[in-house]
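Here the complex is missing one protein chain, while the rest keep their positions.
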Amino acid sequence: MGRTVRAETIVLWLCLAVVAIAGLAPIALMVFESVWHNGHFSLNHYRELILTARFWPLLGNSIRLALATATVCGLIGVPTGIFFAKSDLPLRSGFMWLLTVPFVLPPYFIALGWSRVVARTGVTTSDWLFGFGGCVLVLSSVFLPIVTLLTFASASNVDGRLEEAGRLASGWPAVVRRITLPLSAPGILFSLVLVFLLAIGELSVPSFLRYPVLPVLSFTQFAASYNFGAATAAAVPLAALAFLGVLIEAALLQNRVYTFRSIGCGLVIPLDRWKPFVAAMLGLLSVALVILPLSALFADAFSLTAMREALQRAGASVVRSVIYSAIAATILMTLGFLLGHLTRDRGQRLVNFLTLSLFAIPGTVLSIGLIRLWNSPMTWLIYTTPALLMLGYTAQYCAVTTRLSLAGFFLIPKTLDEAARLSGASWARRLFRIFVPLSTRTLICAWLAAYILCLRDVPLALMTAPPGGDPLPARILTLMANGAPSLIASLCLIMAIASLVPLAILARVIRAQAIPA
Amino acid sequence: MRNSISFVVALALIAILTSCRPTSSRTVVVYVSEDQVFSEPILKDFERDTGTTVKSVFDTEESKSTGVMNRLIAEKDNAQADVYWANEPVRADALKQRGVSTPYVSPSAEGIADQFKDPDHYWTGFSARARLLLVNARSTIKPASVMAYTGPSAKGRAAIANPLFGTTTDYVAALFTIWGDDHARTFMNDIKKNGVKMTTSNGESTDFVATGQVDFSLVDSDDAVNLKKQGKPVEIVYPDQDPNGLGVLILPNAVALIKGGPHTENGKRLIDYLLSKETERKLAFADCAQIPLHSGVEIPPEIRRIEDIKTMRVSYADLARKMEEIQPFLKEWAGQ
Partner (left out) sequence: MNHIELDGVSKTFGERVVLSDLSLKIEKAERLVLFGPSGSGKTTVLRLVAGLEVPDKGEIRIEGRIVANSGKNFVPPEKRNVGMVFQDLALWPHMTVQQNLMFGLNARRIQKREAEVRVREMLHRVGLEHRTEAKPHQLSGGEQQRVALARALVSRPSILLMDEPLSSLEEERKCAIASDLLDLHSQFGFTLVYVTHDRAETDLLASRVCQMRDGRVA
């Protein structure tokens, strides 16, 4: 009999084509144009870049900032993650979600909040905030949840019986050090690599706090002179670093898969008389990193006139943001689910590598590529509509939904699929009748995560939204030029509500999942 | 094959959609470098008055004044915008140089001095900011000219925003144009020797003056007026007003029609609207307190009429060229 092309093969290639069109094509075009000058190969842009007096200091600043942020996040995030997963601390899930808040907001919110704190306390020389220290503080607050949550997940994931066996022989500190931590190490390291990558690509915070880094140079080259070649050349070191990070990640996680499943109840750290102390420390941390800057930010929002003006100014943007994010989340959920499903046996590492690379590419870089690729009279349908933004969201965040879906698939016994195959069910029927119903929670989680990420995204919103179609985070940034603080505060509050409602739902879904059926 | 049929249909659809781009007759696309806070209400009024939908792209603080301009340049062969609303003529002039804009003589432009218009009608100025001296009320120095920066009493007591950015670049370029390179270079080096404090922005300069960290600084009129309105202890000085004086640098907004834009007729209508006396009045009473360029427009008490100001005689096209030319000097001066 002849070989027929199977439906799943076609769908897999379609999914990969989407990823390629949305993410790989623009990046490839940019790289090509940065070395292709007037019809021949030239490294001029790179030579100029390296000869620029500012390049090396900026690269140094970028790396320094990312390293410092990752270090701070590691020092705080790993212990808190372990405590959240393994101790009998009261209110720990409350603390965990509270600390997650900065991550679901556009990163510049915390920076803006701190600048309000500084303004309110009347410190006029704000050197400590505007510079390296402030950047590390803000970026650490924003990215800390990545480390905390992934440490939490990895530590919860450690086979409880191993810890119980260890507990018979020694006290909890030794068990944490010798069993829990080493077994959670891949997850923790992955989270640190992620923080490093996100911090090195971050644009809005360093530019707001006036700390010169490479993404700001790249953005300026682009925004201030639309010099694609030079902008790309400035972005390539970032892309290379991102690539390196993903390679490290791949090496770390070789032959390891995440299964968010815990066997046995495992270790419980008895805090006893330390309880008030640890709770106080976490309370202090929450106040310092979350409550203080955000309350300073929102303080001006509670006036009726400011709120009314905000809604008048940005009502349409709010609606747009929600709609764009919802559409993108649906696309991302579907794409991630299909990619995860089709690669759960084979090709998983390649897809992970591909999508994670796109996740690590700074949004500014991706945006420049997208604009370059689609800015032509032929493709106005994409260039002048939100489609461009959707492509950007899809490329940037499909890693998240793909990974979440994969993690979900590992919870579904393979035999359920095999039994369905033997019953004569086609691939599509198995997908819709077996996998989709069994993955409801995974799908909800993936959708919400994608929604939150798209909603909080700044660079794509700023650079690829169509005329008159700017989402809220972009509008807040453009209104910030000479806008009244109360107006900005109200806008930020609206934005926060739009992000925090889905976060609360996510928290509920995850909690429901934690209760064994 | 059903599949191949749907494929062909999809291809045909794509072809149709890409070939005939719908141009709605009641839409206008405008790219805006003027602060969104001030420009958007005007555009909303235009929507309300004419029933035309305005689709706008605004600049952020970071990409200030250059982001959308460069987007216009990048879209030259695939124009998306009909109108560019620049916050200073230099940007509008750059578009003219690159063939992005097209001439348009608006009937509303009548009454605006030729000094504030492109001689070939590629752009027209309206509602302006001025570069003024902001002086702390308790200060013992009462500067009447920018020359005060080099005076001994100003040693370490004056501020200026980083000349690499924003309106300070315009000002320094204006000095170079009027005085000639050598003179201007000497002046800049002198004020540096005199211990001038370089701030990151005009906003920060105004803060420095208000809190008494310095005695005076060159700032934009809008920032100065705002600070005064808030009751801060500051005084506004229109510098160099003697008959032979240098004059005040006026930086109007400028509006240009984009070549090959999708809704050119609506674009012209929007330009007429922006250049009207009514728009100038609104911008004068808004927080930006911009100076109307038409005579006879009602103004708030904090600002002066354009005819009561001795303005710097400078061609904005020359200014644009000079700004580019002195970049290396400014970088060196600012230590970057």
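To keep things simple, chains are lettered A and B as they appear, and every chain counts its residues starting from 1.
Heads up, the rule we're going with is that a contact is a pair of C-beta atoms (placed from the backbone, for glycine too) under 8 Å apart; a residue touches a chain by one contact, two chains touch by 3 or more.
None of these values were measured; they are calculated from a predicted model.
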| message | Given that one chain is not shown, what are the shown chains it touches? | response | A
| said: Looking at the full complex, which residue from A:51, A:251, A:304 or A:422 touches the chain that isn't shown here? | reply: A:422
| Given the full complex, what residues of chain A touch the hidden partner chain? | 1, 413, 415-416, 418-426, 429, 433-434, 437-438, 517
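Just so it is clear, only the chains that are shown with their structure count from here on.
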| Taking each chain's centre as the mean position of its Cα atoms, how many Å separate chain A from chain B? | 37
| Touching chain A in the complex: which residues of chain B? | 17-18, 21, 29-31, 35-38, 40, 53-64, 66-67, 70-71, 73-75, 77-78, 80-81, 200, 207, 211, 213, 222, 287-288, 336
| note | chain A residues touching chain B in their complex are 54, 124, 207, 210, 216, 219-220, 222-226, 228, 313, 371, 375-381, 383-384, 462, 466-470, 474-475, 477-484, 487
